[in-house]
Each structure stands twice: as C-alpha cells, then as structure tokens.
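Omission of a single protein chain aside, the complex is shown with its protein chains in their original locations.
Our next item is chain A:
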Amino acid sequence: MISASGLSFAYGRSEVVRDVSLSARSGRVLGLIGPNGSGKTTLLRLLYGSLRPASGTVSVDGTPLEQLNARQTAQHLAVVVQENGGETTMTVAEMVLLGRGPHLGTFARTSTADEEIAWTSLQRVGALHLAPRSFAGLSGGEKQRVLIARALAQQATHLLLDEPTNHLDIRYQHEILALVRDLGTSVVVVLHDLNLAARYCDDLVLLEHGRLVGQGPAEEVIRGDLIERVYGIGVERIEHNGQVHLLFNPQIGERSSEEFSTSTP
C-alpha cells in the first residue's frame, strides 16, 4: 500500500499540491484525475519520491519514503514516466533490461536470470516479438508496452504510470489500460480521459487546483455535478451495459451552475 498524508508542494511560490492525503490499496487500480494544472503529475512525482514534499509524508508498504534511498525506492515502486527515450539507439531488450538496474550492484552485469525476467516481462505485455528491434523505431503504443515491460522487470510491488495513454490512438488507449488492469497489481495512474478513468480504475482521486475534491470508488467520484463544477463543462452521465459513460456539452458549462439541474440520471 502507498499512503500519503498531508502532502503539499510548491514550485517557487505557486502551490501545486495542497494538503493531499490518499492511500493506494494493494491489488487495486487508483486513478488520479483533474483538469490541466490541477497537480496530478506533481502528486505522482511526490508519491514516487522524485519530488520532496514541502510538508506531509509518503510511505510505501509501511516504510516512509525518506528512509529509502533511490535504489530501494526503485525496488518498491516501478514508474512509467512520460520520457520516451528521445534519440536512443538502444534495442527493446536493452531498454527492458535497464529495469533490472535497481537490483544490481555497481559492478554487477546483467545475468541470465535477469534476461529471463526481461523475457517474461516482454511476454506479459505481448511485446516479445519486438525484443531485438530498435526502441526508437517503435510506434507510440509499442513504446508504451515496452516501458511497462521495463517497469515489470523491476519486480516492484507497485506500478505507477503518468498519462500512459498520451498521444495514443483510441484502440491503444484501451489496450494499454486493459493490460495494466489485468496485471492484477497495485497501480496508480494519472489519466486525462474521464471515460477511460471510469472504465479502468477501481478508485479515483479528483484534484482541483492541487486540492483533493473527490476520493473513493470510481463510480462515486465520476458524478455529473462534481465533474461539471471542477472541469467547467456540461456533463451528462449515462450508464450502458453496466459501464459509466460521460457525454460532454461545452454550452452548458458556460452558464452558471444554478441555471440547470444536475444531469445525473
């Protein structure tokens, strides 16, 4: 379990995360949602220790993050960030093997056991056939799979992802999130798309201006009135085949909220 209490963080004078407490329970998928600039990515970075909070604490499986060094943290938390490798000429297999780094000593080289773990990780994300290829030559969806495989190769207890569906076609968006959910591991994922969040997350945390304004099971957080207020856009919530879908209507959002009744069914 990852738990955070009273987290605050500011870039210079602008406070980006204010007094956020949450817990990501083991075996569940927790989504972080909110409008642009609401502090989702910053909150995620606080959770995996890339940023140090101004106040508050994060603990992973009961150990406060500040008691873990970078290597130990990487043994607990595997993260898929938005950096996509740039101009690297590494192969896919080499990229995935980097995930073994946190388990290797300074002088140690990757062993056959490490390669077997890399193999298994690639196999789990259905990207084994890509192994000898150049990472830079892959499509966006393939790259994302490989980065998830690298995270799996870390053999951490938690998987964190920062907008893994960014720049992906709709089909790949669903493919990647279905894959992540079916891993059956503890996941914290920053998502932009509310419909994807409703479909693939067990729990949601909704942020607005760095503050937590909604938290709980996904179907409870995806409420028309709440989404409408936070995102400033008209929302109609419909349920179809047991799935929650949101339809958006910009015109309604331009009116003040008193002019219409909540659109939840």
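Everything that follows uses one rule, which is that a residue touches a chain if its C-beta (ideal position, glycine included) is under 8 Å from a C-beta of that chain, and two chains touch if they have at least 3 such contacts; residues count from 1.
FYI, contacts and distances are computed from a predicted model.
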| item | value |
| --- | --- |
| Chain not displayed: protein name in its UniProt record ("C-type cytochrome biogenesis protein CcmF", "LLM family oxidoreductase", "Iron ABC transporter permease" or "histidine kinase") | "Iron ABC transporter permease" |
| Contact partner of the left-out chain, one of A:S14, A:T112 or A:Q251 | A:T112 |
| Given A:V79, A:L191, A:L204 or A:L246, the one touching the chain that is not displayed | A:V79 |
| Hidden partner chain, touching residue among A:A93, A:L168, A:L207 or A:V235 | A:A93 |
| Chain A residues touching the omitted chain (full complex) | 1, 26-27, 45, 48-50, 61, 70-75, 77-79, 81-83, 85-91, 93-94, 97-99, 101-102, 104, 106-107, 109, 112, 115-124, 128, 131-132, 151-159, 183, 185-186 |
